[in-house]
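Note that one protein chain of the assembly has been removed; the remaining protein chains are unaltered in position.
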Amino acid sequence: MALQIAFVIFSLIALIGAFLVVTTRRLFHSALALVLSFVGVAGLYILLEAEFLAALQILIYVGAIAILIIFAVIVTRHLMDPKARAFNEQWWRAALVAAGLFLILVFTIAKVPWPVSEAPLPTNVIFSMGSSFVGTYLVPFEVISVLLMVALVGAIIIARER
Amino acid sequence: MDLESIFPRLQEIIAQWLSSFLPGWLAELLVILMVVLAIVLMMVVVVMVLTLLERKILGRLQDRIGPNRVGPYGVIQPVADTLKLLFKEDIVPEKADKLLHLLAPIIIVVPALMVWAVMPFGKKLVAADLNIAVLYVIALGSVTSIAILMAGWGSGNKYSLLGGFRAVAQLFSYEVPMGLAVLSVVMAAGSMSLQSIVKAQSPLPFAFVQPIAFLIYFICGVAEVNRSPFDLPEAESEIIAGYHIEYTGVKFAMFFLAEYINTFAVSAMVVTLFLGGWKGPILPSYVWFFIKVAIVVYVFFWLRASFPRLRIDQLLNFAWKFLVPLGMVNLLVTGIVVKLNVPVWLTVPAYWAGNFVIGVIALYLLTRFTPKKTPVSLR
Partner (left out) sequence: MLNQYLFIGILALASFAVPVIGIGFAWLISPKRANPLKRSIYECGLETIGETWVQFRVQYYIYALVFAVFDVEIAFLLPWAVAYNRLGLVALVDVVIFLGILATALAYAWRKGALRWS
């Protein structure tokens, strides 16, 4: 019962955050609403007993990605105009498309028989994760480092070309 | 009843008494609330003590007496300061973003206080012994950056924004080597839970087994709390107090509250990770914890009185070009030592040998390649 309430609260936080991102006039407020949304998602992870994911969400999304977004927001001066409008004339078409997408997603999630594993959670999740990084998921683990290197090199190349 | 279990027993007694006339879930909630309030209250008291202690100790180190007018030895000084700040008018600049200006001091206190949920105060005194305690602490550290950016931008002041950028750049530049240093501790202890890390530090605390990791973590800790010699973001003489220029009264006090709680928290982390936490003979565990943390906090004050401030480019270069590679090498060497499978009595000397080699090479490289001239452009 308490879990239900917590689920509703965190979902609301995530949804309201997402809604505010799109509707606020000031770009910095949008970025902060995005942070709120991330926090809501982290809360949902905790409810699913995925504490490592929740901490990762806060560490990486709030701690690194949100900061990058805020830096980018601060740089673009003219988009900080508080008199800019959040909506334009075509908002009803966008709403229609969004509603259609929503229906498709709900239908898919409800109707598809997802294969849910019956195995219980391992007692020491972090240890299992660590040993799988060296075992079954060795190659993805190394690929991650390559991916990170590619991202860094690409970002530096783009950023240096002024 | 031994001294160790005083607080857990107390908590049990109160829980039982409460559940005699309240429904189970409400009693549990109230017990949690009680512990939360105890932690918050303790932090507020600690901060007040620390502000006075810092001024007295800095004073003595600078051959003068600190505050001594308000009460005997100045003990009522923090109360006087708090009252003064409470009564000050709250001035918000007209070009400031009101929401951000208000939220920043609130949000900066939250991660500072939340760290204490996982701190092991004693053998049986940890509020929430999370499996991912180390990751939790690191994650909270990065939330502070957002609050600082809000303060810097929301004040609508050029210098405030600049100070905010510098503070955030410093914060996340020193988080990386901090994480790398903690990794070697986690490797040695085999767990991310702080209580387990403390318990794994037998016979020697990790500071003696992995001195390089200890030094890296300590230096990064000083940088993370914006303390001298890394306090450029709030240097009064450089950039007119940086990101909290436009804050008055209680909001200003909140930034300092957060800084002192963070200082105490970083000292506590150093003690927990490297100095054996609450371990110690004879005295109860929580007493040892506070003694050790007090010593580390004293060293922080001592550093402030002893070193001049570092420039922003020196700061960032030191982090990225020295500490990060050093941290990575330290991680590798620790990994090698662990896998060497030496007989038990040789493990500690093996660590020492590895650390010694790294230390010598690092010091050599540092002295050889540090530029002697100041770079031309510094903004």
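As written, the chain order gives the labels A and B, with residue 1 at the start of each chain.
Quick note on the criterion: contacts are C-beta pairs under 8 Å (C-beta built on N, C-alpha and C of every residue); 3 or more make two chains touch, one makes a residue touch a chain.
Predicted, not measured: the structure shown is a model, and the values here were computed from it.
**Student:** Can you say which of B:F208, B:W320 or B:W352 touches the chain missing from this structure?
**Tutor:** Of all options in B:F208, B:W320 or B:W352, contact with the hidden chain holds for B:W320.
**Student:** Can you work out which residue in B:A253, B:V293 or B:I358 touches the chain that's missing from view?
**Tutor:** The single option touching the absent chain is B:A253.
**Student:** Tell me which residue among B:I65, B:A128, B:I295 or B:V357 touches the hidden chain in the full complex.
**Tutor:** Of the listed residues, the one touching the omitted chain is B:A128.
**Student:** Looking at the whole complex, which of B:V45, B:I106 or B:I295 touches the chain that is not displayed?
**Tutor:** For the chain that is not drawn, the touching residue is B:I106.
**Student:** From the listed residues B:A169, B:V299, B:A350 or B:L365, report the one that touches the chain absent from this view.
**Tutor:** Checking the options B:A169, B:V299, B:A350 or B:L365, the one contacting the hidden chain is B:A169.
**Student:** When the complex is taken as a whole, what residues of chain B touch the one chain not shown?
**Tutor:** Touch set of chain B with respect to the missing chain: 29, 32-33, 35-37, 39-40, 44, 85-95, 102, 105-106, 109-110, 112-114, 116-117, 127-131, 134-135, 138, 142, 156-159, 161-162, 165-166, 169, 172-173, 175-176, 179-180, 183-184, 186-187, 190-192, 240, 245-246, 249-251, 253-254, 257, 311-313, 316-317, 320-321, 324-325, 328, 331-332, 335-336, 338-339, 375, 377-379.
**Student:** Considering the whole complex rather than only what is displayed, give the residues of chain A touching the chain that is not shown.
**Tutor:** Here the touching residues of chain A are 3, 46-47, 49, 51-52, 56, 59-60, 63-65, 67-68, 71-72, 74-75, 77, 80, 126-131, 133-134, 138, 141-142, 144-146, 148-149, 151-153, 155-156, 159-160, 162.
Please note the rule applied: only the chains that are shown with their structure count from here on.
**Student:** Need the CA-centroid distance for the pair chain A / chain B, whole Å please.
**Tutor:** 28
**Student:** Flag every residue of chain A that touches chain B in the complex, lowest number first.
**Tutor:** Result: residues 2, 26, 28-29, 32, 35, 51-52, 55-56, 58-59, 62-64, 66-67, 70, 74, 124-126 of chain A touch chain B.
**Student:** Applying the document's contact rule, which stretches of chain B touch chain A when the two form their complex?
**Tutor:** Residues in contact with chain A: 25, 97, 99-100, 103, 130-132, 135-136, 138-143, 145-146, 149-150, 153-154, 161, 168, 172, 191-192.
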